[in-house]
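One chain of protein is taken out of this complex; the other chains stay put.
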């Protein structure tokens, strides 16, 4: 387990991270962390590694793109002084190109995505012990589907940046693809984007496994 | 993993099982299974054993005692024809003795608890492939606390019945006691009864481990 | 225009037909016909053929399968004595096989679909002047997608029955496929099932064109 | 069809244009364009001319008079840089003279109406490719009715300004008068002002026809 | 003043009488009589003739036609044993012919209106001390308007029945016509049917004056 | 009738005047004038003197004392430029002395009441055609009741100021006392302060009679 | 203290007893006993005599008269098998005579009050250990006030019945009269009927003192 006693682990992202977390501060009791993978990660750390006392913070915000993250990076990431930082962004950057194709200013194209994400990593890398970069994903099994195809491109950008900067990397799309071999996408997400509980388990597991989490610690 | 492809796994219990599940039928999409350990079990089975296609059903009902289960056993358990049956009951049987001590008819004492639970097992055992008996629990670390003490007695009854009838047995109190060594009870449950997400992970893990669940199946 | 002065035109179906119509009687002012294609058909008939005085009735019900239609056919179709009857059913018959695959009793497979739909046509054919059979559809452009594939099978059943019984036939999937060449499915339907206003225009136009509707009557 | 690929078409007006559009930005999915003729125009363009990718924006605001438009013209029209601009205003300018006759400052009389509307056209004409001026209307068939009479005067002002400036002109009152020969006004609008779905079809059709829209493009 | 000490005065009618009265029993404190002319009559009687102690009851029901009154006549009129009975009905009988012309079964034509109203008078005449028949009205000044014209016909039927049976007769349309000479109809009623406070004063005054009410009793 | 064509009549006061009027501007349609005597005065003027076109404005505010009126006098009275001004204030000035006797700063004693009211009259007298001063009242028939006794003192102050400045004067308490001879106070006001419809008729009548209003103008 | 260990004490009455208690069973945690004197009695017994374990039940119902109690006596009193029974009824029996004087069937006059109350006592006396009869009250200090006068008569009836049957008797009016010497009635009850917290303390104290309750038990 890479996380150490008393560390603060901060998640940032879009609605998949947000999941009805409490605003403005996504931490504390009574569902403050929302109902998604962040809460699952927190629950599993507390239940299975209680002695570590990891402090989990959720600053996901529905509808955000990487451009929105950039605007609130100082306040919602740097000022909160996390030891570990997890970023999963890109869904809306891509989705708006497909669901509201005529409103161009809502789209974040690859160049801007890459540049902005890189900038965020550069600003944060020196300040934290570890960064986990999670790819965005699309729960569509057909890789030649237009939106899946674009999402894969954004995932590739995430992977490349992770390698460049030496951060941890979680390929959420790959994790989902395993499950999609058995289950049709509608079982995991009504709209192919917002996961069910099972989908959030996939995300939490992919994240935790990367950090050396052991279900049975014996 | 003891569960087999296409089997139906039914949970029954009180508010800890219920957790805002949809009524009358606690299954399907959109949070129909509630927000507790049942939904976690379902999510983990679907995410990690997707090929099994386990159908999870939640028939927990807030405030129920074993006497209430008895009244709806035919309709909510037998008629639904589960392959596997999980029962966690007893919280309210004990709690009412401590929070409303003057209203005796709300209490279910040990004799009635034992007799009724045994009756339910006898009615169901021949009809299912497996039964999992989970003890009730109280998130109080002090074993000489009056209510914890009583709850332990009810847990012992569950254990004894499990042994008599050869069902699977999950000692939830023991699972929690491990975590309570590290965390004060208020972290896991506001009122020492209704668990946080971390508490539900403890329950889900104890349940799944008993059935041979593997986090990493490789 | 096939509709004649003073005739009653009744639509039945699932949520795509329902669209928040008023219950129990889906006719009258103030949005009683819902917000979907039925209301569009009504609006266009009243605006462009006002002298015909066509009475439009909406008896769509969210979540319905052909089996549900069968249960309320006497009350919601025959007793209302329509002159024209439009049926679009099958979405949920197919969808449940893909979004809740483990709950088999929620599925309506091809045999039952075909048998039941045929029964409904036989009961109604002698009582009305015309029947319009509309296929169910799935806003997925990839025809080898599992659910699209199945939906196409159900559409083929509708076509076959329409031919057998000599009813009017509207291939909604074909109508959508034309638009999907230009627009990604997410533009037309958040979940690939429930259409936007544009999607309802596609449905209304396909329906009206089949009946000889002229936008410019000159 | 006068509209060209990728153009932005902006509608401004009062409650008949507004129709519960989303504020502050009336564009995007999920009914953002409201439930009136603007949404119908958008739906028909997307359904029948999907390759054009016309971006429709609704900035109608309930209760507005031409004086209110003037106050927000920079922000809600010019700053949004439309290619095409549609204006339908005047209902409240006239109505307040008849429903609250004693509150004079709520009235916009002909002179002010004409001056202000002319000012708006002059400000916008050079910035857009086309302007569509739609008359206000009153769903009263009796032309000697006092309010209908006044509304016709305002319609005449719109017509005159359209001719002066060479904008497109839609005579909505004339379009409704055709339908009112067949249907009593109460069928089209509860209060003779706010149209039913059929009334909005009349508006959308009058608008689209003026731009060369073809229902069947073959 | 025709009303005598301790008498019960019952009003029945449609939404104009109902005006949000309390159900099922429209009498008592706290707005139980609704916000229309019935409450005004009650207020004026209590304020100016307090020693009479007149008990006012409101059994108006929104949407009612004379056919609906017939169905509840025993329960809502005869069983309540009024000394005086006021009836104002016909608005919806006529209106439905104009706002939903295609739904014929919602219309009550003249013959049925006359026959049913006569039947109600015959049933009640012997049981009460006095009956007040109020005409329905339409706040449209143009007598050749189709709906106004029809409403006048219904008013004439009421007048004729009043004369035949020797009941009191209130010509509400005539009372409104006086005011409509000065005020446009929209000032008195948004939809030409449901009066403002001023409109209800017109109704209350016409009713009270007929019974010999004196504003200044001196 | 003292009011002349086209004049504006403004009412100010406490909750008895307010009566759920619309804020911030208490005028217009749809109950904007509230449900009390102001709306009754407006309705009677419009119904019986429609040719006068009197514009009625309600600026009453629940809980106000004369001190509160003073704070908003410029904005809510002078800036609105009424021709006629009606003031009824004092209920809360007195009531707080009796229902929250220990919170002295909520009380307005006689000296301050008199001084402030006089100041308001002096500021407004030159600006309007007429002022109507209405006494506060308490619906308690026993004149030796402590609060009734105090309220009478405040009424006497109003009377004295009216005489000094030559304004119109309405003795609301006297008007109510006539009715209280016949009806127990609970019939007119649940709490002896907020009148029923009958109580508001008493107020409206006392006001209108003072201005020369004729119920029958013949 | 007359109450003995483990006894059940049941209160019945009108809104003053009800005070938003939980329905149908007014006992248990979370405000189930309402917010009035019943809850205060319960709180004081539990806080100061915790070893007695008195079970308090509230079956008060808003708006009830003695006639209403009669209708539910078997179900709400006898079937619940109290050891002690407290009755406070009569407020509405009297009040309706004063606030809705014209609706005679809502009044319960003295004869019926006396007869019915006597009947209830006779039915219950043999079944309980003790009955406490509390008078109704009216927070009006002027004994010649009509409603106070009538209420005193009803109080006298209660006293007489208490003496006849040898029940405990609490003169609530007398208890309030002491406080009313110092505080104006509006301080204790907005409407002279429903007491503030202080008023409920008066009631609880009068009740408890009669049973030998000691604030300081030492």
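Should a chain be cited, it is by its letter among A, B, C, D, E, F and G, assigned in written order, with residues numbered from 1 in that chain.
The rule is simple: contacts are C-beta pairs under 8 Å (C-beta built on N, C-alpha and C of every residue); 3 or more make two chains touch, one makes a residue touch a chain.
These figures come from a predicted structure and were not determined experimentally.
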* Structure fact -> From G:43, G:63 or G:166, the answer for touching the chain not displayed is G:43
* Who touches the missing chain here, B:73, B:165 or B:190? -> B:190
* So that we can see where the missing chain sits, which residues of chain B does it touch? -> 95, 98-101, 141-142, 144-147, 183-184, 186-187, 190-192
* Hidden partner interface residues of chain F, rising order -> 99-103, 106
* List the residues of chain G that touch the chain left out of this view. => 29-31, 33, 35, 39-40, 42-44, 46-48, 50-51, 53, 179, 181-183, 187-188, 190, 196-202, 205, 209, 215-216
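Operating definition for what follows: only the chains that are shown with their structure count from here on.
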* **Higher-contact pair (C-beta pairs counted), C-E versus A-B** => A-B
* Calculate how many whole Å lie between the centre of chain B and the centre of chain C, each centre taken as the average of the chain's C-alpha atoms. => 45
* Between chain G and chain F, distance of the C-alpha-averaged centres to the nearest whole Å -> 40
* Indicate the residues of chain D shared as contacts by at least two other chains. => 29, 53, 99-101, 183, 187, 190
